[in-house]
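Written below as structure tokens is the structure these notes are about.
The complex appears here without one of its protein chains, the remainder shown in place.
What follows is chain A.
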Amino acid sequence: MARRADEEYDYLFKVVLIGDSGVGKSNLLSRFTRNEFCLESKSTIGVEFATRTLQVEGRTVKAQIWDTAGQERYRAITSAYYRGALGALLVYDVTKPTTFENVSRWLKELRDHADSNIVIMLIGNKTDLKHLRAVATEDAQGYAEKEGLSFIETSALEATNVEKSFQTILAEIYRIISKKSLSSDEPGPASIKEGKTLVVGGSEENTKKPCCSSS
């Protein structure tokens, strides 16, 4: 069971994708992880999962992304996946005002179930449908500033800003984590224990493994 080269990484970040159903969460994920877009995708049941390893601020980061079902009925199931997530991408559909109106409910959901220091990014998806746009960029921008979220508009279909959105949130997570490990100069066991959200422990383990298998 030799580990492939791309399995080596410095950090493992867990990120969740949330938002109303039909806003394009699964396609954002497939665009980001496999550079694919499927017009006829099925609805997500429960939770789906994908990963991608990429460079963030000169470090190798493995993003472990959990794509959740949008329907309210599933929240009892999906909220279990918020635990331990360092970032959340909260997606709405720029052509459907209700999905934007529901953003505040999703935020509450995150604040109730996720770790308090979770990095949240608001994403307005489907910008390719220009003639159908119903949520103005300024409104969403303003809301994001008020709530202290970062904000970006994307199109999974045209692959606009998808890469950038993931890069941004991962960089932000990285900055927070590196700041944390700086503030407690010695990243001893105490600091790891304190923030169980830090999957830094996982990265240590993984940097060791390749050495063993290569020797």
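What to note about this one:
The working rule: contacts are C-beta pairs under 8 Å (C-beta built on N, C-alpha and C of every residue); 3 or more make two chains touch, one makes a residue touch a chain; residues count from 1.
The rule is short, and it goes like this: contacts and distances are computed from a predicted model.
One subunit of the complex is not drawn; among "Rab-GAP TBC domain-containing protein", "G protein, alpha subunit family", "RNA polymerase II transcription factor B subunit 2" or "GTP-binding protein RAB5", its UniProt record names it "Rab-GAP TBC domain-containing protein". Residue A:A69 is the one among A:I18, A:A69 or A:V94 that touches the chain not shown.
Residue positions on chain A in contact with the hidden chain: 1, 21-22, 40-51, 64, 69-74, 76-77, 80, 98, in rising order.
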